[in-house]
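What follows is a single structure, written as structure tokens, with notes after it.
Rest of the complex left out; these chains stay put.
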Amino acid sequence: MGNTFVSIIEIIGTLAFAISGIRLASAKQFDWFGAYVVGLVTAIGGGTLRDLLLNLPPFWMQNSIYLTVTGIALVAVIVFGKFLIRLQNTFFVFDSIGLALFVVVGIQKSLAVGYPFWVAIVMGTITGAFGGIIRDILINEEPLIFRKDIYALACIVGGIFYWGCYTLQLPDEITQSIAAASVILTRFAAVKYHWGLPVLHGNDDESN
Amino acid sequence: MGNTFVSIIEIIGTLAFAISGIRLASAKQFDWFGAYVVGLVTAIGGGTLRDLLLNLPPFWMQNSIYLTVTGIALVAVIVFGKFLIRLQNTFFVFDSIGLALFVVVGIQKSLAVGYPFWVAIVMGTITGAFGGIIRDILINEEPLIFRKDIYALACIVGGIFYWGCYTLQLPDEITQSIAAASVILTRFAAVKYHWGLPVLHGNDDESN
């Protein structure tokens, strides 16, 4: 997975994540600026937390492309709002590709800093999933991901595949492609077959 | 803008931001401790995120003045609560001056670390606006700023003026004064003439 290839995928992922944030913000009647911030935070929030935890310079402060892409996403939603709705399935595909890439980047960066694999898998999951959690906090909703778990579990599955390929000493490109594919396939399968984790309940009557 | 001058303005800005947080907390019936924390976070939240992103030591951990000023703000609200309400316009002035100073400090710090100007403008905006976002998250409200955008746009306008003066190689004091004035004037004009960005809507019927 060469740098150029990663960059194109990364832009697609950023665009998909930013649009997801902007559309949720629009349902809350945020103005253009608020929608832009929610879109940006959805797209870069996970990677920013990862970089802070790894003590790396935040990735989006190294290249203005992420702010630009979020701006393009905002214009797209303003101009093509109604039309974009019909592309729901297309966005699901882009969003899943973006998620897969974010997971792979998170794992790579953590290993490069010298962390063990379990930290890398957590960082991959944070990179993929944390942006959506901050998005939901900003629009004052309970994080969707806590009820729609396969999203984050797909990140963990991708991390385990990455670890397997890495242990087998497969070439980097193959390892990354298999890990990314496992994220995407897990998510597609979860939606198609309605996979979900059990809900935790029965403690409703208690106070803490 | 000498260090002493900055410090006095910074204290006024901290006081205004802390009082804004404490008053919103009081409307939520928080106790004194909760109100203090909300006030403190409003005052130092933006600068703290900026320092974490720039990998600098958090500014408020270098000098206890920020915790002290927040304590004074709490006592002031407890003692003069009703009276302070009538000073609404005075606070708007202080709050705007504080905002302007926070933006200038955020830009200065980012440039000093070697970041390009677009990062500095984002950091100036984060310094000025992020405290209010955390405040609203803590009191469990949708961030006010996402519906009252000129606040953050004033930070961006200030950043652009800073950049213009910097490009023209004006002396630091002049550059900072012009940038600060542009923040304050933009905000005053926005309130006076009811400037606002369009609301993003029409996507309400979709699920994500």
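Letters A and B name the chains as they come in the text, with residue numbers starting at 1 for each one.
By definition in this document, contacts are C-beta pairs under 8 Å (C-beta built on N, C-alpha and C of every residue); 3 or more make two chains touch, one makes a residue touch a chain.
Being a predicted model, the structure only gives us computed values, none of them experimental.
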item	value
Copy count of the single sequence across the entire complex, 2 present	3
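Going forward, only the chains that are shown with their structure count from here on.
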item	value
Chain A-chain B separation of Cα centroids, rounded to whole Å	30
For the chain A and chain B complex, residues of the former touching the latter	20, 22-35, 37-38, 48, 52, 55, 57-58, 61, 64, 67, 77-78, 81-82, 85, 88, 137-140, 144
Chain A contact footprint on chain B (complex, rising order)	52-53, 55, 115, 118-119, 122, 133, 137, 140-143, 145-147, 149, 152-153, 196-206, 208
